[in-house]
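To start, the structure itself, in structure tokens.
Note that this complex is displayed minus one protein chain, with the remaining chains in position.
The block that comes next holds subunit A.
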């Protein structure tokens, strides 16, 4: 790979300024309530400079360091999924006219351009999966409008958390595709590459200087070290066959002893797409709003059908989540639904690690239990 041009660290603000001048709302990672969240920003001073991260089963802590870097951490509980698939949004609203007739109006779509600085490889892979889900057979106009307005600036990961396993899913730590611009971070600044025409045009307007080949080689080797440092991994093999061949494995009950069925794993997962549709009538009764909201396969309502809850027990809900995420996704979208971000491990209040559960359930091949 040819040495890309270099943006010295003191000129990073010029990237943000250019984006804002172009009419983008700039969204980037910031420290909020002890976690890294992606929020609107206009100054590099808001970035999580010197922040390091400790993540493990059921644990997420930030630490201050002297590092000049802004992206020396892995991820936060949420990144870009809410920017395309909103946690709660209006689909349409209806009016009841005085003659008893009904009128339906579609909700306006969001068109404000948004540039995201600091997108991770795992989240780009997750976005590609969400694109497939929401934009294939029946394109979703709300998702599509939000997706179209996004400009994505990736920052390749150099600091894996103990919960990260993107290397074993093949999605990181170096972003492969799906970005407009990508940055390799060093102590001195950023090597900048373009991944799209929009990124190419933006790149040419930045105050870049020729990059140093040795420094770039070191920057890239940091992403490789981040890969090698990852301790978690997905079990090898055809997980769809292995999971559906072990539907009666005793481990489903064993994990259900610990699982609270709280749904945190699905809420932080960047690929989970389940949502409920809810009716919110006005108090006057003259109008009503039809909304959708993120749902979870761990909620009792998820499997409700004409008076019956199909998945009453936590074991069956956990099995639904795991057999879908690591199993039937392959058939639905040609790959696993897991991008190895590890959020479900850190944000599980009891510290369940799905990779460990998978390893136990799949270790003896397909049982004859199915």
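By definition in this document, a contact is a pair of C-beta atoms (placed from the backbone, for glycine too) under 8 Å apart; a residue touches a chain by one contact, two chains touch by 3 or more; residues count from 1.
We adopt the following convention: contacts and distances are computed from a predicted model.
**Q** Leaving aside the chains you can see, what is the UniProt protein name of the one that's missing? Options: "3-isopropylmalate dehydratase large subunit", "Branched-chain amino acid transport system permease protein", "Ni/Fe hydrogenase subunit gamma" or "XdhC Rossmann domain-containing protein".
**A** "Ni/Fe hydrogenase subunit gamma"
**Q** For the chain left off this view, which of A:167, A:249, A:311 or A:343 is in contact with it?
**A** A:311
**Q** Out of A:123, A:171 or A:295, which touches the unshown chain?
**A** The single option touching the absent chain is A:295.
**Q** Thinking of the whole complex, not just what is shown, which of A:22, A:42, A:110 or A:140 touches the missing chain?
**A** A:140
**Q** Provide the residue numbers of subunit A that touch the chain removed from this figure.
**A** Per the touch rule, subunit A residues meeting the hidden chain are 91-92, 94, 96, 100-104, 106, 133-134, 137-141, 144, 244, 247, 273-279, 281, 285, 288, 290, 292, 295, 297, 301-307, 310-311, 313, 315-316, 319-320, 323-324, 327-328, 330-332, 370.
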